[in-house]
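The complex is shown incomplete by one protein chain, all other protein chains being positioned as in the whole.
What follows is chain A.
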Amino acid sequence: MKNMRDVWSSRFMHYISEVQKYMQFIFTGHIAIVLVFLVGAGGYQYSEWLKIVETDFPAEGLIALIIGILLAFSRPTTLLREPDQVYLLPLESKMSQYFKKALAWTFWSQVWIVAIVYIVCIPLIKAVTELTTLNIWSIFFIVIALKFVSVQGEFSYRYSERGHYVWVDRLVRAIVCGVTVYMGLQMQLLLALVVAVIGYVYVWVFRKKCANEPVPYEHFVKLEQNRMMSFYRFANYFTDVPHLHGSIRRRAWLDWFYQFIPYQKGNAQKYLVFRTFIRTDDHFYLWLRLTVISAVIAAFVNTPLVTWSVAGALSFATTIQLKQALIASGEFRMDMLYPLPENARKVAVQQLVRLTMIAQAVIVGLCGVTQPMFYVTPIIIFVVSELTAKMSKS
């Protein structure tokens, strides 16, 4: 690495390719169509509402509030990783170059959100206030400038305070930004300027404070990990994300379920498999997701053939995926050494799959009660699942 800019560039390329990899799955799926419909429907409703909106509607206050809150959330994207705490330590004095790049990316990757929201609000401003086009676009540039300051501000605050009480900083910036935008929309430009200067001084104070602080690697690394985790978790709804394997939750509200497995030698694998299913996010959400889709279709589509085909397809998908995920024996597990019959795991998985598929059948059946011939759907789900379980290799 020649200098810190190169470090940033290689990080950035890696990050973009990682995001792209999963974005493909997200936007090639059904979600893209759903989004188009949602945006279309929302836009239509909004334009209809603009026709009848009263001139005393508190648009300035509402817009200032929304923009203020949006500007407050300016989490820095540093792309720092855990080993950096060790390997970049000798380069501490040069880190400012790196962070400059990081903050530029943070600004450009986030500014469009607040820009779009403001632009969407312009028709409302025109409908409710007397502002000229020039005024409106001047405020637009103020909003962009506020975003820039806000990004610097949140970074400096997190840097100097190690992220403690970041909500206080966000509240302060939300108020400052909100009031600035509000004054702007009220044509109180001088007041807006005064508040903006106060905001700038606030940011400047923390910036000065940073100068004597060591880089808070631990905080920034944690921030990055959380950000990537939430991205992966989101992507996991559309595709299989390897980074997420083994995400575990107790789900104590389902503990009652385990009492159906009495303590005895023959139940050892069942004891394990039922807990594995309920507590492993991968398995549990797989079942939940497919069940919910099937149930929603059953509830709202009144063409039985469509409902039946979807229910059958989803029953097949749930059964085969659950079975394969739970039977998989790639890694060494202690139960491989237990003095239990060779097929104990298989039998336990079969029982679990049957039970969860009966549950799916019941839920989907109940959701479809208002539709014609709703009672056929659960039968299809059960039969398809049983056939899939029997015919698929184990």
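What we mean here is this: a residue touches a chain if its C-beta (ideal position, glycine included) is under 8 Å from a C-beta of that chain, and two chains touch if they have at least 3 such contacts; residues count from 1.
Here, contacts and distances are computed from a predicted model.
According to its UniProt record, the chain left out of view corresponds to "ABC transporter ATP-binding protein" among "ABC transporter ATP-binding protein", "Tol-Pal system protein TolQ", "Spore germination protein" or "Alpha-E domain-containing protein".
In the complete assembly, the contact with the undisplayed chain comes from A:M336, out of A:M336, A:A359, A:M373 or A:L387.
The omitted chain makes contact with just one of the residues A:K51, A:K265 or A:K390: A:K265. Taking the whole complex into account, chain A touches the unshown chain at residues 246, 248, 250, 263-265, 267-268, 271-272, 275-276, 279-280, 332-340, 342.
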